[in-house]
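For this view, one protein chain was removed and the others were kept in their places.
And now, chain A:
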Amino acid sequence: MELLKEKHYEFIISESYKSEDKFSFWWSEYLRVSGCFWGLSALYLLDIGKDSEYITKEKVVEFVKSCYDKKAGGFGGFQGHDAHILYSTSALQLLALFDALDSIEEYKPDILSWLSSLQRSDGSIRGSVTDGDVDNRFSMCMMICLSILGQLSIDKPSNLDEKGSDHCHDTSSVPSKSFLYTTSPIIDCSKAAEFIMSCYNETDGGFGARPGAESHGGQMYCCIGSLCALRRLGQYFNPYLDHSSKLKGSSHVSCSSCSHRLTKTYLWFSERQLPCGGLNGRPEKKEDVCYSWWLISGYSILRKMESIWTLESDTESTQEDDKEKDDKEKEKEEPTPEQQQLDDGGYIDYLSLQRFILSCQDIESGGIADRPEDMPDLILRKMESIWTLESDTESTQEDDKEKDDKEKEKEEPTPEQQQLDDGGYIDYLSLQRFILSCQDIESGGIADRPEDMPDLYHLFFGVAGLALIGDPRVKRISPIYALPQEIVDRLMLVSEL
């Protein structure tokens, strides 16, 4: 099915500028900043409306600054509204999107001290000072805010703090990378991670909003994303860590072992897809487009991390100097966008894929030149990504343009479906079809389910879902920061990936 880019553009503009006579416009004032982010970010991902007269950097910056709550030190949903971490996150994401973070340099100290006041002694994060609600959604928001403001850094291995770990590993067998935790001068990162893990439900492998709360799809993004930004996901989910701690001969399955957790969490994810292709947030619930983001983001983080852990454990066997390891890690971190495409192998092993491509190169006129229209685009696209990885530094705008053109050409002979990443436990193909079927053909926009009313929230999360599963018509998105990957790379935001 077609992705109605033009229609979505019209929808976003009409939502933002033309609906003042509708109550919903005023009713939704309290989340205007978020609405603005959803709309503009969707446009960015769809790569449309760049030259629109409606959207200019100046207007956006002016609007975002007008939402700043001077008394508290954070952003509200609209001019005059109270500061809240949800809207501060959207505000900062908007500024990052428009490369305008320097415009709030003067507020930065106040924002940081406000953010710092939101962490409670148990590591949890409140939404605002007045409203004492605790929820892991706010932990994720905190990570995004701190990272965009440059307050997260990667710790040196020497400063490791083992207290945070709830199971004691034999330290000698642990790959050094997992000790490169994220630290921040603003909050206690270890405690934040501990709190998130206290919300992990042994019963089903999901995460709840608070300790003891039922697992929920939205929390999968928030918790896995936060842990990844904190670089502590491996500590709890890396299956290669618990070889040493395995009880020999015991009949009791250690329910706190990493591999056990990982499997259980995958089982939670795999059960969320319904026959229609869409995902639900909890068992026995209906499908909803927004879970294409909430679930697939967390899911793809885990899958990417798993492949990184596998690579690590492979390289671990060869003895290396610590210094070399550090260098290697640095190298590994740089080519994230390409790696992202690479790592997402699923049932297709990308190493063997690489081998295949290399064998193609030897034959030269073999596979590709013979019958190019028969070649699967999935493989071609991955080949490109590997080639770009190899000539990583040379990638210029021209290349991108060429790539775009190439992809456009390919779209015609074969449907876009074949370009999707392989989903593993979740079938991306039917998910893609589901998201597209939720589009409103007349007015544009995406609804939670087919035939429902579209809104900006579902439009953004639908488009973001398409971006996550690798739809070529949409730009890539970071599963952690909910920002386009290009921007995350430009800002060099910290994460375990």
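Odds and ends about this structure:
In this text, contacts are C-beta pairs under 8 Å (C-beta built on N, C-alpha and C of every residue); 3 or more make two chains touch, one makes a residue touch a chain; residues count from 1.
In this section, contacts and distances are computed from a predicted model.
A chain of the complex is left out here; the name its UniProt entry carries, from "RCC1-like domain-containing protein", "Ribosomal protein L19", "Geranylgeranyl transferase type-2 subunit alpha" or "RNA polymerase II transcription factor B subunit 3", is "Geranylgeranyl transferase type-2 subunit alpha".
Which of A:M1, A:L311 or A:M453 touches the hidden chain is settled by the complete complex: it is A:M453. The hidden chain makes contact, of the residues A:S16, A:S103 or A:S430, with A:S430. Not every partner is drawn; the one left out touches chain A at residues 21-24, 26-27, 29-31, 76-77, 80-82, 84, 127-128, 130-133, 201-204, 208-216, 239-240, 243, 251-253, 255, 259-260, 262-264, 266-267, 270-271, 273-275, 277, 282-285, 288, 347-349, 351-353, 355-356, 359, 367, 370-371, 374-376, 378-379, 414, 418, 423-427, 429-430, 440, 447-449, 451-453, 455, 458.
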